[in-house]
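Below is the structure I would like to discuss, written out as structure tokens.
With one protein chain removed, the remaining protein chains of the complex are shown where they sit.
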Amino acid sequence: MATVALQTVSKRFGSSSHSAVNSLSLDINSGEFLTLLGPSGCGKTTTLRLIAGLIQPDIGRVLIRDRDVTSVPAHRRNIGMVFQSHALFPHLSISENVAFGLKMRGIVGLERERKVREALSLVRLGEFGDRFPSQLSGGQQQRVALARALVFQPDVLLLDEPFGALDRKLRETMQDELRELSRRLAVTSVFVTHDQEEALMLSDRIAIMNSGSIEQAGRPDQIFDFPQSRFVADFMGIANIFDGEIVSCDRSGAAVQIGRLRFETAPSAGLKAGQKMALAFRPEHVRITPDGTACGGFGAGTVISRVYQGVTCTYQIHLDDGDGRILVVREAVPSGACFRFDVGAKVSATCAKDAIHVLTR
Amino acid sequence: MKYVWISFNAILLALVLAPIAIVILVSFGSREVVEFPPSAWSLRWYAFALSQESFVSSAINSAIVAVTATAIATPLALGAAMSIARVRFRGRDLVQTLLLAPLFIPAIVTSLALLLALSKFDVRAVSARLVAAHVLIVLPYLIRTVLASLTRLDAVLEDAASTLGAPPIRVFLHVTLPLIRAGMIAGILFALIISFDNVSVSLFLTTPRTNTLPIAILNYVEYNFDPSVAAVSTMLIVITATAAAFIERTVGLRAVAKG
Partner (left out) sequence: MRRRSQMASLVLPALAVVIVLLVLPLLYLLSFSFFDANDGPIAVGGFTVRNYKTILSDQYYWRIFGKTLALSAITTVLSASIGYSLAYFIWQQRRWQSLLLVITLSPLLISIVVSSYGWLALLGKNGLINQTLIRLGLVNAPLQLLYSNATIVVGLVHITLPFMVLSILAALERIEPAVQEAAATLGANRYRTQWSVILPLARPGFASGMSIVFCLSLSAYVTPAMLGPSGPNFVTTLIYNEFVTQLHWSTGAALAAILMTVALATVYVYVHVMTRADRLSGGARS
């Protein structure tokens, strides 16, 4: 039994012609941490709000613990939600904020106090009960928001880009805390973000969304290593995506023609000759050598830019036979910042067969 | 140059205050005629004003009308503002314009129209007529104030309360209302002031027996020009100024008086 199930859910807003969420189906299992990942406007927040019950779908059903909650309003769904702007009640103290959900459920007295204390100590803010939200820092406020959403043991925890407003260092700390907390409590969680690193780090499963539909769903390593479409590859940061055509394919792999360049790929199901598709090459997997020492693959080219990034260095290479295509290559910089190539250097580039991503969509 | 600028504006402000300042000063005169500056100071006109049946009873009437009208208009305004601020329903702009319309229709026209309608339906009780008219007067101000408070309040807080298990009524009671309370109190005080001060609408709906204070002053001035009017006016000014200071301290007058 999936804890949360969305069945062919669609939602359109006002008079707009396109759907924010388009016939989306999704199952989220008990205790699973699932991330809805995608660019702004892809429908991930709308989907989250549909699960929350803050909006109702035009078509389709929403089930929580096998119960059809499609027409059940948010306040009767037993969900906990954390918003990007923490949304703590400014007129209530921290304790009162955390106790709010309990109060709505009629839990009073000593039991309520105990639960509030436990929830606050879970997020390590046990001493802050009497303070008010305006007296806390951004990170502390989000922790209170978490405690408030978890204290009544919701069926599912929903998080809408909760760390978007925090600075980088704080964000990393909070991500660690959230991951630890969610493992410990094993509460089913749905997380929304546009940051692929955050998604990779926190999730048991990721669903990448585009224009109201799920493009690809799977474990983080599956998404990262085996993107199935151009959109997913692009979103996960694979910079070199080139359109091409399959010249021939057999059990040992496929030969793909990209302009004047020809590549051999590893075997992959569902390919046939004449098929138009794209190949993606991770900047980290492309090898460049001083001109003339290697052949095949991308052939020769000229370095047109070099950007130092601390741990790595990114080169842009204009390929001689690339018909204008630019290849992005990233490699580790040994300490001392001695770069292998200067701008204007002539190089050759190749990529290992297994590291080439085949994108049929 | 800077001092010229400051002096210029100071003079402007003095001119704005001048009529009010005069009234206050005149009220402390001791002679029968209005003279400025008063040759001697005295509180006799206050004593006199407070002893005048017409002033006292009309003041009480004004207070009753103001409180009743505001009490009726406040829940109406709350409902209207909640729906306008939180729901994007069809015709919302038209409804909002309609609700704020009383502010733009000439007061005399509003008043006459109301008088006609109330006569036609044989609503004789003057107090009922006055309350009805005053509800119409203060409603737009109240709606505007509550609307301003509601739009300032982030709707996310209401969403959060929903997800925590609060049905709409409890969201309103525990989250919305406490957070707009300051704005509402200021709006209510402003409504009371507006109602108490009103002349143009009350002018046609009052009778010699049932009067409001500003109308009583108007009538008195027609036949007598002594400082008792100034005394009454000063008392009115003091009450109003206190309420205004309170409003300014809490949400600021600009929030309630916006044009």
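We call the chains A and B, going by the order they appear; numbering starts again at 1 in every chain.
The criterion applied here is as follows: contacts are C-beta pairs under 8 Å (C-beta built on N, C-alpha and C of every residue); 3 or more make two chains touch, one makes a residue touch a chain.
Owing to the predicted nature of the structure, the values given are computational and were not obtained by experimental measurement.
Of the candidate positions B:L50, B:A132, B:V156 or B:A182, contact with the hidden chain is made by B:A132. Within the whole complex, the absent chain has one touching residue among B:V16, B:L43 or B:A125, and that is B:V16. Within the set B:S30, B:S127 or B:T240, the residue that contacts the chain not displayed is B:T240.
Touch with the hidden chain on the side of subunit B covers residues 5-6, 8-9, 12-13, 16-23, 26, 33-36, 75-80, 82-84, 86-87, 89, 95, 98-99, 101-102, 104-110, 112-114, 116-117, 119-120, 132-133, 135-136, 139, 143, 168, 193, 196-200, 203-204, 213-214, 217-218, 221, 229-230, 233, 236-237, 240-241, 244-245, 248-249, 252-254, 257-259.
Quick note on the criterion: only the chains that are shown with their structure count from here on.
Averaged C-alpha coordinates put the centre of subunit A at 55 Å from the centre of subunit B. Across the complex, subunit B is touched by residues 14, 52-54, 73-81, 83, 85, 87-91, 100-101, 104-105, 148-149, 152, 158 of subunit A. By the touch rule above, subunit B contacts subunit A in their complex via residues 88, 154, 156-157, 159-168, 170-171, 174-175, 178-179.
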